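The other protein chains are all here in position, but one chain of the complex has been omitted.
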Amino acid sequence: MIAITAEAMSGALAAGRRNMDIFGVAVIAFLTALGGGTVRDILLGNFPVTWTQHPRYIYMTIAGGLVTIVIARFMRHLHQLFLVLDAIGLVAFTVIGCNVAMNLGYDTVVVVMSGITTGIFGGILRDIMCNRTPQVLRHELYASVSLLVALLYLAMLREGVGENITLLAAFSVGLLIRMAAIRWNVSLPVFSYSQARWE
Amino acid sequence: MIAITAEAMSGALAAGRRNMDIFGVAVIAFLTALGGGTVRDILLGNFPVTWTQHPRYIYMTIAGGLVTIVIARFMRHLHQLFLVLDAIGLVAFTVIGCNVAMNLGYDTVVVVMSGITTGIFGGILRDIMCNRTPQVLRHELYASVSLLVALLYLAMLREGVGENITLLAAFSVGLLIRMAAIRWNVSLPVFSYSQARWE
Partner (left out) sequence: MIAITAEAMSGALAAGRRNMDIFGVAVIAFLTALGGGTVRDILLGNFPVTWTQHPRYIYMTIAGGLVTIVIARFMRHLHQLFLVLDAIGLVAFTVIGCNVAMNLGYDTVVVVMSGITTGIFGGILRDIMCNRTPQVLRHELYASVSLLVALLYLAMLREGVGENITLLAAFSVGLLIRMAAIRWNVSLPVFSYSQARWE
């Protein structure tokens, strides 16, 4: 719930930066919040796609997008809160994505990829629709947090640790690393390649 | 038919603005015309995807794209006609999209989204492939017309109005609003958000 709303709001802000109309804001909010799960369901052949069975999610994302238009002027003050919600969303989506692929009996590496896809693909779709290079592939530790959470979650489940403790650990570690990355501006090494295109 | 050809032509023109070769023009024409239905079929798990069963559609879009290259210099004079065809396409795609989801037994809100997806996603794919922010999310009443048509269509069917009258009403209202929006340059309120990226 929290995850979906936070993602929808981040989508709405990105749409606002492109001067979209309120319909566009709703579409981008929806894609940002539910796009990751949709791509996952399609890749895993998990039909019907989750949100088509939960109309409530659809209303929530659209409402989240439209509310953002109204409260955008105060967002600066909600900055910290927003970042925490966004990080919670990232971890929650990753764990859900892992579970979906596990229940369908996929190989471990596919389970990890399913978690990451659910976690980060909403943001990627948002950036593609807003015509900019996906930020999650360039910035800070974001996608990497999703990877770490997925690995930790699976390792603990495999060791037979209880579901609750595993979830608690995944959320604590995920939030901690994400917050630390933002606080101290940590990021992965960047690969810069500027040679003229010869291929 | 008309819808598909008009959409293919609009795709070809967008490809021409990016100096694509004739192969690229054919690809963009195809995606613009049949991309909306393809995205809908995939989201709804409606396999096999419609156009794979109707090779005729494929030829039509490619022909539409290539013909556009030849007649592009006269397009300025066909401006009005083209806009009408495009609006007919929007309404026709929306109605078809609603019907596909209804026949698969989806919830009403998913039926509406299926109609809109079929109506506008071809144009969104066209703009993504041509590396620009999707126009249908920014401009005039385009996506909103699709939403209105879908709602009107479903409401009339639910009230037990005959199929023919319902279709007539959907097309009349859809075309009228679309034409009025173009004529008087009506659009939804725009959400502009220009604060520095702090998230």
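A and B are the chain letters, set down in written order, and residue numbers restart from 1 in every chain.
In the analysis below, a residue touches a chain if its C-beta (ideal position, glycine included) is under 8 Å from a C-beta of that chain, and two chains touch if they have at least 3 such contacts.
Note that the structure is a prediction, hence the values are computed from the model and not measured.
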| item | value |
| --- | --- |
| Options B:Cys130, B:Leu175 or B:Val190, residue touching the unrepresented chain | B:Cys130 |
| Chain B residues touching the omitted chain (full complex) | 10, 12-13, 15-25, 27-28, 38, 42, 47-49, 52-53, 55, 58-59, 69, 72, 75-76, 79, 82-83, 86, 128-131 |
| Contact footprint on chain A, counting only the chain that is left out | 42-45, 106-110, 113, 124, 128, 131-134, 136-139, 143-144, 147, 187-195, 198-199 |
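We take it that only the chains that are shown with their structure count from here on.
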| item | value |
| --- | --- |
| Centroid distance [mean C-alpha coordinates] between chain B and chain A, Å | 29 |
